[in-house]
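Here is the structure we will look at, set down as structure tokens.
As you look at this complex, bear in mind that one protein chain is not there, while each of the others sits in place.
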Amino acid sequence: MGQPSLSRRQLLAGLGGLGVAGSLAFAALGTGADALASSADTRVRYWNLFSGGDGANMIAMLNAFRKEHPGIAVKDSTLQWGNPFYTKLAMAAAGNRAPELGVMHLGRVAGFSPGRLLDPWDVDLLAKYGVRKEDFNPALWNRGVIDGKLYALPLDIHVQLCFYRKDVLKKADLLGDDGRIVPVTSTDEWFDVLKKAKAVQKKGLQTIGLWTNDQNFQWWFFVAFYTQLGGEWFNDARTEVLFDVDKATQVLEFFRQHVTDGYVIPGAPTGEQFINGAPFTWEGNWSVPVFSGAKLDYGATPLPPVFGKQATHAESHAFVLPHQAGRGGATNEAAHELAAYVVQHALQWAAGGHIPAYTPTLSTDAYKNLTPQNEYVSAMDHQATEPKVWFAGSTGVLAQDLGPTVVSSTMGSAKPAAVAQRMKAQLTKLLASKNPMDGKTAAQGGAVA
Amino acid sequence: MTTSAQTVVAPARARTATAAATVRRKQGFQHGGWFVAPFLVLFALFVIWPLLRGVYLSFTDANISGEGASFVGLDNYREALGDSAMWDALGHSAYFTLLVVPCITVLAFLLAMLAHNIERGKWLWRLCFFAPFLLPSTVAGNMWQWLFTQGIGLFNQTFGLDTPWLTDKSYAMLAIVIETLWWTVGFSFLLYLAALQGIPDHLYEAAKLDGANAWHRIVHITLPMLRNITGLVIALQILASLQLFDQAVVMMDFSPGPELSTRSFVQYTLEQGFTSYRVGYASAMSIIFFVIIAAVALTRMWLLRNREEGGR
């Protein structure tokens, strides 16, 4: 080990000793570095999955709340969206170290073991802070109600949209008199539109972004178009799979054709392509602030009704109370207050592309003047959602199992008809499987009442 | 370059001690249990107990909340052995291992030869080749995720390619292999370098006198002298590669990769435990994995022993 000079060795030993002592003191406190800095009376830890434009809006709303409620310290944390978020939320709740407030997708609530991993909302307390059932779309509100208790307070609805660049479509003569894309009602018309757009677009870019490699997006798109065809999933008793292989094949072939006809560059980052000049991209409405921020001349409609009937995939962000053994008191009330505040001040949130769940917001002029939000607000009326079973929900087991099979068809590594068969087999298997949280199958009720 | 202590020649034992001193001397080495106790406590709590607990859980249908588990016998194992997704995941880990281990061994050897034989700036070569190993797995993963992203990444740009590294199932694992080579070769490189420095110069001098050229010296002196270290490098790499997780999930944004093509065994196990909340099932898979790892480790020990006996 060489012969370091004595002084350096002493210095190292000294530093090492100090480091160990300091670390010990720190670890003994048991809290994070951040806790040392907090001085407010009531601390609400709030975990969310909002990044991108959403993150900025959420922070702005939180800052407004903080300004009006100096006695409540809001400690917000953003986790990476997807499995890590749910994993961590579930683990925190199971480990009884959950934050006071969390956000999750409404579709996941039923499988998230309400009562065990989630605590119910105190509806009276919410009313005290100005949020009542009457202010919501009843169907939406009821999606958060399980066994008569409210477990999820909806913040928004978010949908998959067809974004288009007006500058490109204008050249292709695809804009109507209102400056919006011409209506499309069949697959033939749709591919015709793509063909015309491709003729005038910038070379080297793709014509449309379809997230061909992304199992989540491909799954959401599938749900949308399968619903357009009137496809069903299960019977009401959840004992039988009604999945229609022919309809599914039709949808999968439709996706695949985008690739075989050369409208898609598989793997190309879709948002970047659109910003750099690609005429179309299918994205969640959360991309609105990104594209607006890039100063694009663009519009956004619900996914085109190429199979005749309008339907686009919709999910909902909802506030939840992760299970805490000692939930109650000032922190719990502060969590209610914060959630109620954010739900009511969601105009800012709408600027992020989402359709606010709190209906009074929707009827304000400020909301009606938002573009392109006013172009797709109709999506509220024809939502395509996953079946209500314990294994459904955003990045849930259903999406996790079926998403990759959709991708394999779109990417051409499996035939659409074969994939549709495989999807049916998978659904059959899932329907027979038990929710690990309560050991019940979907037919036995599972966690869904 | 082994430990200095091992090379110290032990002086002849002093035989002049009195009987009392002998007793005291012997007593000094008695009842040493207290020395090992602190470690054993930690070891029992965080290694042995989880192992036993894993065995127990693997016979139950426990979920993540830790409540209401019931005994299900061998069901989990039966399901696991028939679970094609598990076999796929094991296949991905094995495929990764098969690609990485030979590449890294050869590359590490070549880099060590290079660094050993350049006479100037030794510290610089060591620094450059070893620095990536000092990066956290997630940082290295993020760097390469960005380099490989189609359109905006510098990898394709630099080499004039348009390869969908991260989004096509035929490239995704290769992308992870390339990242892993860059990130971890430094460790094996250092082992080789240390071993090269341990080869006595007089062997080479003697060979030179006998008229052996550089190639012959490598084949007849360097390579045989590196046999042990190569065995070690390969064994360590196999064990590490089979446990693929960090860089794969980071580069794939925590997804199982395009069409599940990069889902490793570890990732699938954690998905079962922490996404599907099936702790019992995940535990069964953990135990299966433990058996596989133990088999690899024991095979190496067996090979070593055979060789030693054969060499004598």
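Should a chain be cited, it is by its letter among A and B, assigned in written order, with residues numbered from 1 in that chain.
The rule is simple: a residue touches a chain if its C-beta (ideal position, glycine included) is under 8 Å from a C-beta of that chain, and two chains touch if they have at least 3 such contacts.
Everything that follows uses one rule, which is that contacts and distances are computed from a predicted model.
Undergrad: So one subunit is absent here. Using its UniProt record, which name fits best from "Imelysin-like domain-containing protein", "Sigma-70 family RNA polymerase sigma factor", "L-arabinose transport system permease protein AraQ" or "NADH-quinone oxidoreductase subunit J"?
TA: "L-arabinose transport system permease protein AraQ"
Undergrad: Based on the whole complex, identify which of B:S170, B:Q197 or B:N306 touches the chain you can't see.
TA: Of the listed residues, the one touching the omitted chain is B:Q197.
Undergrad: Which one, B:L154, B:I218 or B:L303, makes contact with the chain that was left out?
TA: That would be B:L154, which touches the missing chain.
Undergrad: What is the set of chain A residues that contact the non-displayed chain in the whole complex?
TA: So the residues of chain A touching the unseen chain are 1-2, 4, 16, 19-20, 22-24, 26-27, 30-35, 45, 47, 50-53, 55-56, 58-59, 75-80, 84, 88-89, 91-92, 94-99, 272-273, 275-276, 294.
Undergrad: List the residues of chain B that touch the chain left out of this view.
TA: 1-8, 10-11, 13-14, 17, 21, 24-25, 27-36, 38-40, 42-43, 45-51, 53-54, 57, 62, 66, 111, 114-115, 117-121, 123-132, 134-144, 146-147, 151-154, 157, 182, 187, 190-191, 193-195, 197, 228-229, 232, 235-236, 239, 243, 245-246, 250, 254, 266, 269-270, 272-274, 279, 282-283, 286, 289-290, 293-294, 297
What we mean here is this: only the chains that are shown with their structure count from here on.
Undergrad: Just give me the whole-number Å value for how far the CA centre of chain A lies from that of chain B.
TA: Roughly 37 Å separates the two chain centres.
Undergrad: Can you list the chain A residues touching chain B in their complex?
TA: Residue positions touching the partner: 80, 82-84, 86-87, 90-91, 93-94, 113, 116-117, 212-215, 265-269, 272-273, 397, 400, 404, 407-408, 411, 413, 434, 436-437, 439.
Undergrad: Where on chain B is chain A touching in the complex?
TA: Against chain A, the touching part of chain B is residues 61, 63-68, 70, 149-152, 164, 166-169, 253-256, 258-260, 271, 274-279.
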